[in-house]
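Reading through the structure tokens given below for one structure.
The other protein chains are all here in position, but one chain of the complex has been omitted.
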Amino acid sequence: MSQHVHTAGALAEAFGLSVHGDPAATVSGVATLAGAQPHHLSFLSNPRYRAQLAATVAGIVVMRGDDAQGYAGTALVASDPYVAFARMAALFEPAARHPTGVHASADVDPTAAIDPTASVAAFVAIGPRSRIGAGARIGPGCVIGEDCSVGTGSELVARVTLVRRVRLGARVLVHPGAVLGADGFGLAMDRGDDGTRHWIKVPQLGGVVVGDDCEIGANTTIDRGAIEDTVLEDDVRLDNQIQVGHNVRIGAHTAMAGCSAVAGSAVIGRYCQVGGGAGILGHLTVCDHVVVNAMALVTSSIDRPGEYSSGTPLMETRSWRRSAARFRQLDALARRLPAGTKETT
Amino acid sequence: MSQHVHTAGALAEAFGLSVHGDPAATVSGVATLAGAQPHHLSFLSNPRYRAQLAATVAGIVVMRGDDAQGYAGTALVASDPYVAFARMAALFEPAARHPTGVHASADVDPTAAIDPTASVAAFVAIGPRSRIGAGARIGPGCVIGEDCSVGTGSELVARVTLVRRVRLGARVLVHPGAVLGADGFGLAMDRGDDGTRHWIKVPQLGGVVVGDDCEIGANTTIDRGAIEDTVLEDDVRLDNQIQVGHNVRIGAHTAMAGCSAVAGSAVIGRYCQVGGGAGILGHLTVCDHVVVNAMALVTSSIDRPGEYSSGTPLMETRSWRRSAARFRQLDALARRLPAGTKETT
Partner (left out) sequence: MSQHVHTAGALAEAFGLSVHGDPAATVSGVATLAGAQPHHLSFLSNPRYRAQLAATVAGIVVMRGDDAQGYAGTALVASDPYVAFARMAALFEPAARHPTGVHASADVDPTAAIDPTASVAAFVAIGPRSRIGAGARIGPGCVIGEDCSVGTGSELVARVTLVRRVRLGARVLVHPGAVLGADGFGLAMDRGDDGTRHWIKVPQLGGVVVGDDCEIGANTTIDRGAIEDTVLEDDVRLDNQIQVGHNVRIGAHTAMAGCSAVAGSAVIGRYCQVGGGAGILGHLTVCDHVVVNAMALVTSSIDRPGEYSSGTPLMETRSWRRSAARFRQLDALARRLPAGTKETT
């Protein structure tokens, strides 16, 4: 996967680690412990893979000091092997070359400003008054509307849409199919001249502000605010297929897994983790350091850090049907409990 | 956000409201009560923001008559302040200019018909026999296949796909990344010559019909019908990331929130509201005026208007685990209830 060859000694020096074994051992790629060949760098972080360490033929393995005791091969010793591996693995990612400048096919409004060190690929449309920063990369098929800005070193991989009034900070990475700055879902039920009720659209006059070092997954959508902006603070990490409603604010360092969703005007704290498919209703506040488990639904504000869940466990359908039927009766069943016992909730 | 300046008196006249305070008060933008400066129009609709009214410095506030009593500033009095505000806010939305005509880069089939007053942007592909109506706007990167039509004044914002046989009514707004008219998910399990079972595809010969005044959110998908059409009646409002299966029918004025989904051949009534992440199984019928709450799953037809829910409340995970374990035992627990009490469900 890469022609680069690295010795254990050089890696140790570059990443501040210590070598256990042969500093001259070399690697030219990465692999799992189980899949590694002698030219691979691997790592041991999760203890349940410890048994694979004895059998691996990886050339170099990143691990904790106590795992390195008695390991016959070459190890790089790190206090957090996963972080150390993540940093080293970047050496083996083949760098895609993106030519500086604007592709001949791109359609750029004359009032837009593209930094000369930016890269704008084929079939990109950039609208009035939008700005592309130094070293930024706009991949093929992206559409950027009016009054947007893309910060220094940010990348829109391909087919990303910034609809309007979307400002991305520095080093933001947006994956294909993401749509930022579409109209928030603002509706009011009105009565027409003939008395029939119908929806009217509430104009969405805000924008989207994304801080530095954020990542936005493929096909994720972040609507612009109705009046004020929708905001992602620095280092927010969103997986694929996430929906973020208008006027939401997500605190710094919060990560959300795939298919989760946040309804309009919810405020999520810093260092939160939202599991896959989880939902957060609108106009709620979630404090810092909250973990919401997969497919849980947050229906009221959370003001205490901790881990939260909802739902029922997976069961064979035949058994589940019996439990589900009893759930319907739950209040009636509870009322049949013997009297005289103090109820504890 | 806008150079337009409006007086309270002029707004009252244009929108049929009455002025409380100074008819010469002016505004040139909109804001929330809390965020407003003196040049802003704001509104009070939700009673829980009433406390903010005393402190706001908004130039004009739209509110109900009883809220205006004793209000020291300038108010526009409306029976439904949110509707009135929504209408007025449109004055402050900067109008994007879309040049009439077909962009030089667009790839239009010679059998397609584009109204001369329509706007077709860069990198748009339009297939055989498709028609774009008067005043319609097809934004950058849209792909329209065969036999589609886009009605008068409709807009595909950017990167929308109409695959084939998709007919949009008048004033339909489709947000980026939406895909209408892809193959429905029709499969039959067949047995091959060697006896192994495998899927065969059921051809999807229908289309998609969308009524007037509908809105389709970003990255929402609406499949075309297997034999007959998938239908959205007039004024249906779909948020982002929604999935609508083949041969679904959604009644007029129904609104669905983000990430909800309707499986094939379900029929949903008029004036329904489907919450975020909710699901409706296939081949069901939901009557008019039904509210389905967020992340609920509709597993059988609903023939009575009302509000429906499923799921369990959010709990701290430690407590939730205990309840979840008991859910598994629920039928056995119920059977342990003392005999002799009549069970009420």
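Read from first to last, the chains carry the letters A and B; within each, the first residue is number 1.
The criterion applied here is as follows: a residue touches a chain if its C-beta (ideal position, glycine included) is under 8 Å from a C-beta of that chain, and two chains touch if they have at least 3 such contacts.
In this text the structure is predicted, and so the values were computed from the model without any measurement.
Of the options B:S119, B:T221 or B:T254, the residue whose C-beta touches the omitted chain is B:T221.
Residue-wise, the contact with the chain that is not shown comes from B:A182, picked out of B:V62, B:V120, B:I138 or B:A182.
Within the complete assembly, residues 105, 107, 123, 125, 141, 143, 145-146, 159, 161, 163-164, 177, 179, 182-183, 185-190, 197-203, 205, 219, 221, 223, 227-228, 241, 243, 245, 259, 261, 263, 277, 279, 281, 291, 293, 295-300, 302, 306-313, 315, 319, 322-323, 325-330, 332-333, 336-338 of chain B touch the chain that is not shown.
Residues of chain A that touch the chain left out of the display are 1, 30-32, 35, 80, 82-83, 85-87, 89-90, 92-94, 96, 103, 105, 121-123, 139-141, 157-159, 173, 175-177, 213, 215, 217-219, 235, 237, 239-241, 253, 255, 257-259, 271, 276-277, 294-295, 311-318, 320-321, 324-325, 327-331, 333-334, 337-338, 341, 343-345.
Convention: only the chains that are shown with their structure count from here on.
Centre-to-centre separation between chain A and chain B, using Cα means, comes to 25 Å.
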